[in-house]
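What follows is an incomplete set of chains from the complex, kept in their original frame.
Each chain carries a letter (A, B and C) given by its place in the written order, and its residues are counted from 1.
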Amino acid sequence: MITKQRLEAFSDGVIAIIITIMVLEIKTPHAADLESLKPLIPVFISYVLSFLYVGIYWTNHHHMILAAKSVNGKILWANLNLLFWLSLIPFVTAWMGENHFARWPVIFYGIILILNSLAYKLLAYMLVRHHGSDSVLNKAIGRDLKGWFSIVVYGIAVAASFINSSAGLILYFLVAALWLIPDRRIERSVNS
Amino acid sequence: MITKQRLEAFSDGVIAIIITIMVLEIKTPHAADLESLKPLIPVFISYVLSFLYVGIYWTNHHHMILAAKSVNGKILWANLNLLFWLSLIPFVTAWMGENHFARWPVIFYGIILILNSLAYKLLAYMLVRHHGSDSVLNKAIGRDLKGWFSIVVYGIAVAASFINSSAGLILYFLVAALWLIPDRRIERSVNS
Amino acid sequence: MITKQRLEAFSDGVIAIIITIMVLEIKTPHAADLESLKPLIPVFISYVLSFLYVGIYWTNHHHMILAAKSVNGKILWANLNLLFWLSLIPFVTAWMGENHFARWPVIFYGIILILNSLAYKLLAYMLVRHHGSDSVLNKAIGRDLKGWFSIVVYGIAVAASFINSSAGLILYFLVAALWLIPDRRIERSVNS
C-alpha cells in the first residue's frame, strides 16, 4: 500500500510555495512615497485573485484526498500533473498584474485556469477509478457540476477577453467567489 | 471529520517560506569591504523585527490549533485569510528596510500588523464558535487582552509615524517584546 | 532508532522547493503581446523536462523509502547527497532553456542527470546494506536495470550533444518517458 500521507505532504509543500512565491512579484518600490504604490495596485489585485484560486485548490484537494483510502502510481502522476499546472499560476499572475490586465495575459490566465480544472478532474477520475463507483469518494465528488460550470465560465471569460479583458477578470473573480462557499457535499458525505 | 493536521502542515509550510524569503531582500553587496554592509543595516533591523513577528504568529498559531479538536471549512478559510496577510509582511519589511524607515513604509507596516491581528482574531473567533464557549480552547484564548492591546498600540504607532516614524518603529519592537514572553495562559489550560 | 519520517518530510520539503523554484526562471515578459511569449518556449520546454525528472525522483524516492524499515546516519547523508545533486537541476534547467538548448548547457544537463542517478544508486546501496540482502527492500530495488540503462543513455546523449544538442535533448525526454511508466516491481513487492 502506497501511503497517501506523503502525497498530501508533498502537495502541501508545493502549494505552500506556489501561494507564497507569488508575493515576490509585488516588487518593492524604490521610493518611499504613497505614489510609488500606485503601479502595484493591479499587481496586488492579480495576487489576491491567484491567492484565492490556489487556496480553493488547496481546500478542494484537501477534501478530496481526505475521502481517499489509498493512492497508486497513476494517482501520484495525476497529482503531479495538477501541481505542474498550478505551478504556472505565479507566471500568469505576474504577467497579468504587470501589464494591467491587458488582453493576452488575461486570456492566458483563463487558459491556465481551464488546464488546472481539467488536471483536477483527471485526478478525481483516477481516484474514483481506484476506489470504485460505490465508494464514499465517488459519492463525495458526485457529478461535480460546479467544476464543469467553472470550466464553461472560464471559456466564456477567455472569449470575452478578446473584446474586453475587464470582463474576463470579473468572471474569474465571480467563479472564485462561487468556490469560496465551502463544498458541503464532500464534507457531509465524509462526516456521515 | 476534517483533520486539523493538514491545516497545521500547510500553515507551517507557508509560514516557513514567509519567514525565509524575507532574507532574500538582504541583497548581496557587490563589493567585499565592510563599508558595503552599512546600507544593509536598516534592511537587517527590518528583517529582525519581521522574523520576530512571524515567529510570534507561528508560536501563537501553534498553541491555538493545539487546543483545537477539529476544524471546518470556514476555519480553513479564516486560516488562509491569516496566511494572506502574513504573506504581505515580506513586502512591507523590504519596503521599510530599503527606505530606512521612512514615513509611509513604517505606516504601512503598522497597517499590515493591524490586519494580521484582526485576521488572527477572526480565526480565533471561528475556532471558538466551532468548539463552543465551554471548550478548553475558549478558556485558553480567553478575552485575549494582549491581542487587543497590541492592536491599539499599532494604531498609536501608525498615528505617531505621521510625525516621527522612529516612534512607530520603537512601538513595533515593544509590542514584539511583549509577545516574546511565552503565553502561559494557553499552555497552562492545555496542560491541565 | 532514527525515524525515517523526518527524512521523508525533509526530502519532500527540499524536492517541493526545487520543483517550484524552477518556475521562477520563466521570467515575466514586460510586454503584453503574444510575441513576447516566443523566447519563453525553450525555457518552458526545459521546465517541463525538469519537472518530469524531479517528479520521477520524488515518486521513486517515495517508493524506495516506503520499503525501508529504518535509516541510519550514513543513509541521512546519502540522502542529503542526492538532494544536493537534485538542487543543481534548476541551474542547468535555466541555463539550457535560456540558451535555446545550446551544446554546453545540454551537455551539463546530462552530466547532472548522471550524477543524480549515481547519488540515487548510492542511497539505494546504503539502504540495502542497512536492511540486508534478504529484505523486502532489496527485492524491491532488484538489479535496477532501468537505472543502469538510463545512465548509459545519458552518457550517449552527452556524447551526441557534442555533435548535435537536439539529439541529447530528445534522449533526455525518451528516458523520462521510460520512467513515467510506474515502477510495478517495487509496488508489487511492497503490496505482497
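Throughout what follows, a residue touches a chain if its C-beta (ideal position, glycine included) is under 8 Å from a C-beta of that chain, and two chains touch if they have at least 3 such contacts.
Fair warning: this is a prediction, and the values are worked out from it, not measured in the lab.
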item: Identical protein chains in the complete assembly, only 3 of which are shown; value: 4
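Convention: only the chains that are shown with their structure count from here on.
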item: Reference chain C; chain at largest CA-centroid distance; value: B
item: Whole-Å separation of chain centres (CA-atom averages), chain B against chain C; value: 37
item: Chain B residues counted as touching two or more neighbouring chains; value: 13
item: List of chain C residues in touch with chain A within their complex; value: 8-9, 12-13, 15-17, 19-21, 23-24, 26, 28-34, 37, 48, 51, 55, 58-59, 62-63, 66, 180, 182-184, 187, 190-191
item: Residue ranges of chain B touching chain A (in the complex, touch as defined); value: 1-3, 6, 9-10, 13-14, 16-18, 21, 24-25, 72-74, 76-77, 80, 83-84, 87-88, 90-91, 94-95, 98-99, 102-105, 108
